[in-house]
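Of the protein chains in this complex, all but one are displayed in their positions.
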Amino acid sequence: MKHLCEHPIALTELLQGSDHQSGAGLLFTGTVRNHHAGRAVRGMSYTAHHALAEAALETICRDAETRFDIVSCRIIHRLGELQLGDISVAILVHSAHREAAYEASRWAIETLKQKVPIWKQEHYVDGADVYLDGTTLDQAL
Amino acid sequence: MKHLCEHPIALTELLQGSDHQSGAGLLFTGTVRNHHAGRAVRGMSYTAHHALAEAALETICRDAETRFDIVSCRIIHRLGELQLGDISVAILVHSAHREAAYEASRWAIETLKQKVPIWKQEHYVDGADVYLDGTTLDQAL
Amino acid sequence: MKLLLAPYGPLIPVLGTAPVCVDTPARNATELLDWLHAQYPGLAPWRQRIACAVGDTLLSADATLAEGAEVALIPPVSGG
Partner (left out) sequence: MKLLLAPYGPLIPVLGTAPVCVDTPARNATELLDWLHAQYPGLAPWRQRIACAVGDTLLSADATLAEGAEVALIPPVSGG
């Protein structure tokens, strides 16, 4: 798996490898929060359609590199059981100029949320487990 | 020194400390590029008016936390001699929602470039050393 | 026709975990979903919100289904 991982996301590894072409780096991380819509959260599960999610994430990275004036886009999404403060997704963009990095990073996370077959189930402190309502794929019937 | 440092910026340290309130993290890094305006760069020196730069960077962090719906803003700027690929500046923003993190991060780097008494001198492969033309402070006479 | 369904995310509590074996008169993806909605009233919140996939290909509305195919049922996504 290139974009999906079952273990904690290693930011240090992701950030390694200096890139002499690029002048700007932008790392977005999504983290499990301790509250959602007023309810206290104790953890989160992420599941995926592995083949489709890998392909969709790869497409987002390559599209980002085409649409924006960036050098590279990498995305890692974690699956499995996450604790509070754990990182669920990391998006790293490198570019020569910072404007493009901000635009590409923002586009990548928005697109990920709309296109990638991954599901989040929140576990509340009160014991309830709730799948959050998501975004319907364009291909839905 | 809180915001200025003379040694390589330790991103791992900066990123440590999970924050259970925040759902989004955004780390911007500026890196010494191998080219500028068509000339091959071999390195860069950064100097500062230490007292004014520390105060200006602290003001930017606190202003970012007031202007945007974020949990925290941290900025570290490196001084001294930098090699290609070295990180010159790191800005880390945490927020509950990602929109505010992107806005605050972008505002912080733009404001830093306009307000903080730090100077960049580029060292070119051809041997020349050039101070880049910068942004005049509002208080200039 | 016999199919093996693989529900994902919030569809698992409604349909069960994969493989869910069904015997259906449906011949394509649209008919399969219509048939499923009739069989499982619990799917009502996902009317016109489920995509179908075989392997790593999302199916178009009129994509025909083969006997014994494994069909993934993809509800609205919520990654990030």
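Just so it is clear, A, B and C label the chains in written order, and each chain counts residues from 1 on its own.
Quick note on the criterion: contacts are C-beta pairs under 8 Å (C-beta built on N, C-alpha and C of every residue); 3 or more make two chains touch, one makes a residue touch a chain.
This one's a predicted model, so the numbers in the text were calculated from it and none came from an experiment.
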| Omitted chain: which shown chains does it touch? | B
| Which is it among B:His35, B:Arg74 or B:Lys120 that touches the chain not included here? | B:Lys120
| Touch residues of chain B, complete complex, unshown partner | 30, 46-49, 51-53, 55, 77, 88-89, 109, 112-121, 131-137, 139-141
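What we mean here is this: only the chains that are shown with their structure count from here on.
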| field | Euclidean distance of C-alpha centroids - chain A vs chain C, Å | value | 26
| Touching two or more other chains, which residues of chain B qualify? | none
| query | For chain C, what residues touch not just one other chain but two or more? | reply | none
